[in-house]
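Only a single protein chain was left out; the remaining protein chains are all shown in position.
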C-alpha cells in the first residue's frame, strides 16, 4: 500500500525536500531501493552509496544532505536521527501492510465470566482467560495464550501465540510478548533439610511497565515474597531467564540466551550481550554494558563495558593455552624463583664490579 | 485467612512459646513483619533485627531464643531448622490462600476415551490427553497441556499451563512441572553418512520419580533406546536442557539455563549453578557442586566445588589479558628461555667464584 511522502512526514516528522505527492510503499537498503522505496543514511561509510541510490526518498541529516549535494536527485527527508526515523517509518509501513485486527473473542476461547475483556480487544482461538483478569482496550491476545487469574494487561499490548501470563502479574501499555514466553512461573526457592529440598512458595508477582518487549520462549519468574519488576522500555530477546525478585531498570536491553539469577538489581540503560549470565543478589549500575558470553559474578558500581570470556582458538592452540591456565600458579612460582635468582645474580655482579 | 498459632504448630511442628490463640495470616521478613505475621531467624547476622521485630511470632532455634532473651516480646516457635520450618509454614499459608481447585474436566479438553483420569483430578481448558494416558488422584493439569499416549502421571502432581508430557513418559507423585516445559521430546541422535545426518529413532522414555520440580520452558529428552531417568526430589529451574539417556541422582538441583548433554550420569545431592554445562557420557559423583557458567568437560569422581569461568574485567583489561591468554605458550617459551639463561649465568658465576 503506497502513501505520498506528505503523509510520511505528517506522521513521522522531518523536513521534506522534494515532491510531497511522490508515492512510496516501503523501506529498502540504499543499494536495493527503487522508485517506490524510501531509504536512509545513518552510517557515514555509506555516503557514496546513498548519493548513487535510486530510492524515491532518502532519510538523512542536514549535514549529510549538504555533503551529498546534487549527486542524489530524489526527495530528501531531513532529520537529526535518521536511524530512529527509519524505525518509525518502517513501523508506519508495517502497520499499513498488516492484516486488519478484528476485535472480539474467538468462540473457542475459554473466558471466565469474572474476567473483564475490553470491547476493542482481540482474543484468538484456544485462549484461556482466568477469573478476575483484566484485558485492556486494543489488546491482541493470540492463539493459545493463557491469561492467569487476577492479571492486568494494559491497553494496546500484544501477546503472540502461546504466551503464559500467570496469576497476579501486571503488564503496562503497548507491551509486546512473543510466542511461548512464560511470565510468572514460580521462582526457584527451596530450603534444604538433610539434603532434600523443601519448596518455598512463590507468592510475589511480575510487574512490568509500559513499552516492554519480551522475546519468544523467554521466562520471567514471579517474586518469592516481593515482586519481580521490569521497568518501562525494557527489551528482552528470546530464551532469556529472569529469576525471582530481579529488578531491571528502564530501557535496559538483553540479547538472546541471557540469564539473570534471583534478586539481581540491574540499572537503567544497560545492555547485555547474548548468553551473558548475571549471578544473584548483585547490583549493576546504570549504563553498564556486558559483552556476550560473560559471567558477572560481582556487583558493578561504575558505568562502562565489561567482558569475560575465554578467547577462541584452534583446538590445538586452546589445548596448549588451557593446559597452562590450569597451572598458572605453577608458572607464577617459576617466575618468582627466577626473580629471586636474577636478583641474587645482579647483586653478585655488582659486588664483583 | 488467619489461623491461630496453635494450628500452625499442630500442622508444621515446633515448640510454641506464647499465646496459642494469636492469629497469624502469613510470613514476612523480620523488618517488615507486623502483628499478623510470622517471621524467622536463620541467618545469625540478623539476630539484632530479630530481637527488634514486630512479628507476632518468631521461628528460631532454642539457642538463638536464649541469646535474644527478653528483648523480643512476641511468641516464639522453637525448632532445630528455622529455614526449613519457614518453608513449611509458608506452604501452609499459601495453601490456605489458594483458590479452591474444582475437580473435573473442562468441556474444551480433548480426552481420548481410553485415557484414565482420576475423579479428583482437575483438567483445565484446551488440554489434550491422548490414548492410554493415566492421570492420578488429585492431579491438576492446567490449560493447554498435552499429555501423550500411554503416559502415567502420579497422584497430586501439578502441570502448569502448556506443559508437554509426551508418549510413554512417567512422573511420580507430588511433581510440579512449570509452564512450557517439554518432557519427552526426541533426543538428538543421528548417524552421519557422507556429511548428511540420518535420524536414529528415539524410543526410550523419560522416567521421573516423586517430588520432582521442573521449571518453565525446560526440556528433558526421551532416551534413545534406554530411558532418561530423573530420581526423587530433583529440582530443575527454568530453561534447562537435559539430553537423552541422562541419569540425574536424587535431590540434585540445577539452576536456570543449565545444559546436560546426552548420557551424562549425575550423582545425588549435587548442585549446578546457572548456565553450567555438562558434556555427554560423563559421570559426576554425589555431592559435587558446579559453579555458575562452568563447563564440565571431564568426569568428576570426588565430591567438592568445581569452577571454570573467565573472570570478568573492564573491556580494556580483558582485551589485555585475553591477548596474553591467546599466546600463553609463547609466554611459557620465554620463561623456559629465561630459566636456561639464568641457570647458565648462575653456573658461570659459581665458576668464577
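Chains here go by letter, A and B, matching the order in which they are written, and residues are numbered from 1 within each.
The criterion applied here is as follows: contacts are C-beta pairs under 8 Å (C-beta built on N, C-alpha and C of every residue); 3 or more make two chains touch, one makes a residue touch a chain.
Here the structure is a predicted model, which is why all the values come from computation and not from measurement.
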- [ ] Could you tell me which of A:74, A:144, A:189 or A:280 touches the chain that is not displayed?
- [x] A:144
Task: Touch with the omitted chain, as defined above, among B:82, B:144, B:233 or B:249 - done: B:144
Open item on the list: For a quick check of understanding: of A:54, A:155 or A:322, which residue touches the chain that isn't displayed?
Closed with: A:322
Open item on the list: Counting contacts across the full complex, list the positions on subunit A that touch the omitted chain.
Closed with: 27-29, 81, 83-84, 86-88, 90-91, 93-94, 97, 99, 106, 108, 124-126, 142-144, 160-162, 176, 178-180, 211, 213, 215-217, 233, 235, 237-239, 251, 253, 255-257, 268-269, 273-275, 292-293, 309-315, 318-319, 322, 325-329, 331-332, 335, 338-339, 342, 345-346, 349, 352
Open item on the list: Need a quick check: the contact residues on subunit B for the chain that isn't drawn.
Closed with: 108, 110, 126, 128, 131, 144, 146, 149, 162, 164, 166, 180, 182, 185-186, 188, 190-193, 195-201, 203, 217, 219, 221, 225, 239, 241, 243, 257, 259, 261, 275, 277, 279, 291, 294-298, 304-311, 313, 317, 320-321, 324-325, 331, 334-335, 338, 341-342, 345, 348-349, 352
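Going forward, only the chains that are shown with their structure count from here on.
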Open item on the list: Centroid from C-alpha atoms only, then distance subunit A to subunit B, rounded to Å. What do you get?
Closed with: 26
